[in-house]
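Worksheet for the structure shown next.
One protein chain omitted, others in place.
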Amino acid sequence: MFNYLKNPLFFLQKTPRTRYTVLKRNITIIMLLITIIPLTCMLIINNFQYKTHLRNQIMAPLYAMTEKTRHSFEIFMDQRLAIIRFISTTYSVENLGNEQAIQKILTSLKKERYGFVDIGLINPKGDLVSYVGPYSLLGKNYSEQISFQETLLKGQYISNVFLGYRKYPHIVIAVQVLKDNGETWVLRATIDTDFFDNLISSMGLERSSDAFLVNSDGILQTNSLYYGNTLENCPLQLPSRGYKSRGIEAKDGNGRDIIIVSSGFSIADYILVIVQPQSVALKSWYALKTEMIIIFLISLTIIIFAIVQMTAVLIKRIKTSDEYRENVLIELQHAQKLSSIGRLAAGVAHEINNPLAIINEKAGLMLDLIDLSKDFTQKAKFQELTQSIVTSVDRCRKITHRLLGFSKRIDVKIEPIQINTIIHEVIGFLEKEILYRRLEVNLKLSDTLELILSDHGQIQQVLLNLLTNAFAAVQDEQGRVDVETKSIGTKGVEIKITDNGCGISKQIIKNIFDPFFTTKKDKGTGLGLSISYGIIKKLGGEIFVDSTQGKGSVFTITLPEKTNKLESENEKSDN
Amino acid sequence: MKNQTIKILLIDDEEEFISTLAERLELRGYLCKTAGDGQSGIIMIEKETFDIAILDLMMPGLNGLNTLKQIKKINPDLPVILLTGHGSTKDGMEGMRIGAFDFLIKPLDIYALIDKIKLAVESKAPQEKS
Partner (left out) sequence: MKNRDDATAFFGKVTASTTHELQNVLAIIKENAGLMEDFIQMGPENLPDLLERITRCLGKIKEQAYRGVDLTSGLNQFAHTTDRLCAPVNIYQLAKRLILLTKRVFSQQGIQVILMDCENSPSIETDPVLFQNLLWNCLKCLSETRELKTNIVVRVLNSDISKEIDICYDDATLDTELFHENLSGSAIWNDIQGACKELNLTTTTLTPPGIRILLPPLPLT
């Protein structure tokens, strides 16, 4: 986790533009997918679910209505049958054969408005022996008729519609009459179909819906609004016949999408058909569907717009933040660089003072001697004093040489360098302090240390920082700092700085390379280690620390043979 | 002559500097002894009597100011003149607070030093007499 956080902190983009473009594109795509896929799935699932559900909801009332109406039809027909049957059982055949009696029956029936038009009695041979009504059917033989045959077979019969009296549609019902002597007579009656229309209109269908009766041959038994009149062929393909309502979706002759619900009568050869245009039936479904799609499209637009905008803002923020962070780091590095030059220059200035003071004294003494004795008797003495002046001058030169070297290496320059040399230089800078505080400094530098390709100035800066820290951690007199260098095969060199100082606690060690983190209360900016870390990483190396509180610390730096300018390599090695 | 009795202890870790300075002062009639660090300087003060001590502030081990404090404990009447580098005038003034007689910046102007030595010894002298 620690490493993962460190890397973005010190990541330097090599091609900023592509990095952000790629990031933007990736984020946008991922976010779009994350939001749109579920939305679409939901849309599709809802679509199907609603469709099925609504379908059922829509069909259900149609079914119910069809059933109900069919039932009403059947009840009505049953009722008429019942009446005839009642008449057939109540009146004897002889009575029924009587014209006057049958006339009276018809009159009563007519009074009750059952729709009876005529009534007649057929003998076992099939002859219509008694009749009252508008037709002249008396004496007609029905033995060949389906109506007669079926009545004898099933005990009753209801016919399909035919055009009867005054060209109105009528139906015939007949019942079997069993005489005591075993003879089978048939009592038949004609009924008009007003009740058909009444029942259909009582369904209360919408204007665009159509309801009618057909028989199993597809002949219309009532007038259809769109599909023909009574006794015409119904052009529609009806659902398969059954006693329960069935519904199908179809297209009618005009190309309209329709729903056909049909229900077959059990009592007679009739099928009640209801035809509803899908637009009507499924009106609410279509409305819902349209709404869903509109919502989906609006959501989609909003999502896309929002994601694109947000991503743009986000990337911009990241970019700004990255740039800012980068700038801050560079500024910090500058500050530290300057501060280290400052410290060194100050140190040098201090150090030179003494030799210059010495030179001054020596020269002063010589002048005194010259004053004192006008004869030149002090040749040896003078030589000695002059020599000391020269020695002091040399001492100064070494010091200024160091400072010059450092101040000239302010700019980054990659060249072959010998780490051991740099270590000696840095120790040189700190010589005074080592002397003053009587610290023990051991250098275990590998004789065969390879040259590496890197930047002298920056490595000097890092080593100065680490050694200064080590010196700060140890105590006077007892303090010991060891510096060790060795080659690590093809991977470069390793530098280890060990001190026997106060050490670093487990909690603190995690943050030690963070900028502005410091345990020195008043002194120091807390920049040193974080900058050192940054420098080492940029030079392609690694830096880590191991420490025991109260015992001491070990800082280990590894530097590659060649510094990598491609920071991505650095990242990969960390991950 | 007064000059001949003035005994100076010079404490400085720079041997070259202090030995030459001692020589120059001796040419001018002072008696000089040198110590290479604060600790040995204090031991010498305990053993012998000096009229004045000249102390360098930047020394390893027991540094200048601490040495001064010790001296003042052992022999509060002993005037001490401090020598500082250019960047350490702060320490010089701190030394004055602790009880140094005065301070001078290196490299030295020997005549200025001699003036201060005279002043320091004279300021002590009345006490000696009494």
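Labels for the chains are A and B, by order of writing; each one numbers its residues from 1.
We take it that a contact is a pair of C-beta atoms (placed from the backbone, for glycine too) under 8 Å apart; a residue touches a chain by one contact, two chains touch by 3 or more.
Note that the structure is predicted; figures quoted are calculated from it, not measured.
Peer 1: Kindly state which of the options A:343, A:413 or A:551 is in contact with the chain not pictured.
Peer 2: Checking each option in A:343, A:413 or A:551, the one touching the absent chain turns out to be A:343.
Peer 1: Just name the one of A:408, A:444 or A:491 that touches the chain not displayed here.
Peer 2: Spelled out, the listed residue whose C-beta touches the missing chain is A:408.
Peer 1: Tell me which residue among A:163, A:298, A:393 or A:508 touches the hidden chain in the full complex.
Peer 2: Selected residue, touching the omitted chain: A:393.
Peer 1: Have a look at A:101, A:303 or A:363 and name the one touching the chain we're not showing.
Peer 2: Selected residue, touching the omitted chain: A:363.
Peer 1: Identify the residues of chain A touching the omitted chain, counting contacts across the whole complex.
Peer 2: 327, 330-331, 334-335, 337-339, 341-346, 348-350, 352-353, 356-357, 359-360, 363-364, 366-367, 370, 374-376, 379, 382-383, 386-387, 389-390, 393, 396-397, 400-401, 403-404, 406-411
Peer 1: In the full complex, which residues of chain B touch the absent chain?
Peer 2: Counting only chain B, the missing chain is touched by 86-87, 107.
The definition used in the following text is that only the chains that are shown with their structure count from here on.
Peer 1: Would you mind pulling out the distance in Å between where the CA atoms of chain A average out and where those of chain B do?
Peer 2: 84
Peer 1: Which stretch or stretches of chain B touch chain A in the complex?
Peer 2: 14, 16-17, 20-21, 23-24, 27-28, 58-61, 63, 85-87, 106-108, 110
Peer 1: In the complex of these two chains, what residues of chain A are touching chain B?
Peer 2: 346, 349-350, 353-354, 356-362, 364-365, 368-369, 372, 385, 388, 391-392, 435-438
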